[in-house]
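Working notes, structure below.
The complex appears here without one of its protein chains, the remainder shown in place.
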């Protein structure tokens, strides 16, 4: 599985995120609020795209990088399964809520 | 919980806001109007993002800062729970209605 | 209540408007038309935001100011209650229909 | 009522139009077509706004002026009542179909 | 009726078109296809607006002129009735499908 | 019918396409897939418009020309009937999927 991970480069401003497992989700305080609201989840950035092109044709690099811990909405990503227990999602950078600095 | 708060940096033009508790909500005059209209609520800015990039690739800093008291619509934010009684929301800056100067 | 009013600065191109009381609504000719159409209402500008930023990053000041009497659609604003009989709304400037010059 | 009219300055690219009375509607050929299609109506421009701002911050004046006779769609305007028999509407300029030159 | 026609100047990028009568519709090959698809109809341009303004504030003249025969979709126009048998429509130029050169 | 074809000049970025007859549709491999997905169809370009104007007011010519064989989605075009067995459609260029080089 790790082999495939390394081969995968997200396009444009997309980011591949490994969802933190349940234990880590609640460790350090952020866990899923009550159902009425959209939930948030924690994850770690595994791969990042080059960024989008702006009006002048320049590629605008992303502001997050591999290894960053991030806070994500529980909707909007595309799930990618590598056949093991871990859950991966592809998000567009603007949909990522926040970074969790170490 | 404070630990996690410090680690959390909102991305782009997002803002992390701690919702004022019920007492503070009504102190000084602003409290929830009747149900027919969207409600407003008071909160304090806990963390701010760097801002969005404009067409020239420059990052446009936010016009509100940590510690500001703000007036928020009661919809549109993403709720983030740190496991204690306090309620936190992530809003995009344009959705914040007003500042309540000290 | 006046204390809170002074503390409140609308953000971006928002405007805080005090809705004219019923008597003033109909004095001088503008009163609510039949139900089929959207209604209009009169109000006085109590606080204005700095304005939005244009593509060059310059803040574009609003064309209305505190004290102006304005004509508003009866929909689209966010109601803010200061706990007394008067009704206040926050509107974005482009939604305000007209100024009523003194 | 005339007093209020004079005080009213539409904002941005809005126009205050007095709807022509029934007789004038059909005089000179333009009257309401069958129901299946959106109807059109005639009116006279009573007040005009300064115009919108373009990307360079310049205000773009309107191409119609007070006194112009215009052709309007029978939908889309906001009705403003001055308490007499005449009907007034506030339209945005781009929604006005045509000018009826004298 | 001709009198009113001459007085009517469409605004912005609008065009006043006289719908060809039934005979002309089918003469020369273009007639209404089966119902499943949007129909097309032929017409003659009677009046044209000055054109829209582009970002630099310049008015961009239309590419069709009075007297041109055009092909129109049978939806999207606003019908204007001058009280005789002929049917007139106001279309925005981008909605006009093609010119039928003489 | 040929007479009308020659007279017809599509406007802006529109293209007049003659749909290939059933035999040609399947010759050379591209035929209608199963119903679940949007179908594609082959056609030949019969007439092209001048192109749209960009922000600087320049007309951007089309990248396809008369005689090109193209692949089209089976939705989105406006059908134009010239009274014979052949089917013609007007498409906007961006809706055309691909060119089939000779």
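So that you can tell them apart, the chains are marked A, B, C, D, E and F in the order they are listed, and the count of residues begins at 1 in each.
The working rule: a residue touches a chain if its C-beta (ideal position, glycine included) is under 8 Å from a C-beta of that chain, and two chains touch if they have at least 3 such contacts.
Small disclaimer: the values here were computed from a predicted structure and weren't measured.
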Touching residues (missing chain, whole complex) on chain F: 26, 28-33, 37-38, 40, 54-55, 58, 60, 63-64, 71, 73, 93-94, 96-102
What residues on chain A make contact with the chain left out of this view? 1, 3-12, 14, 16, 47, 49-50, 53, 55, 57, 78-83, 90
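As a working rule, only the chains that are shown with their structure count from here on.
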Just give me the whole-number Å value for how far the CA centre of chain B lies from that of chain D. 42
Where chain C touches two or more other chains simultaneously, the residues are 55
Considering only which chains touch which, how would you classify the arrangement: line, ring, star, complete or other? line
Using the touch rule from the top of the page, what pairs of chains touch, sorted by label? A-B, B-C, C-D, D-E, E-F
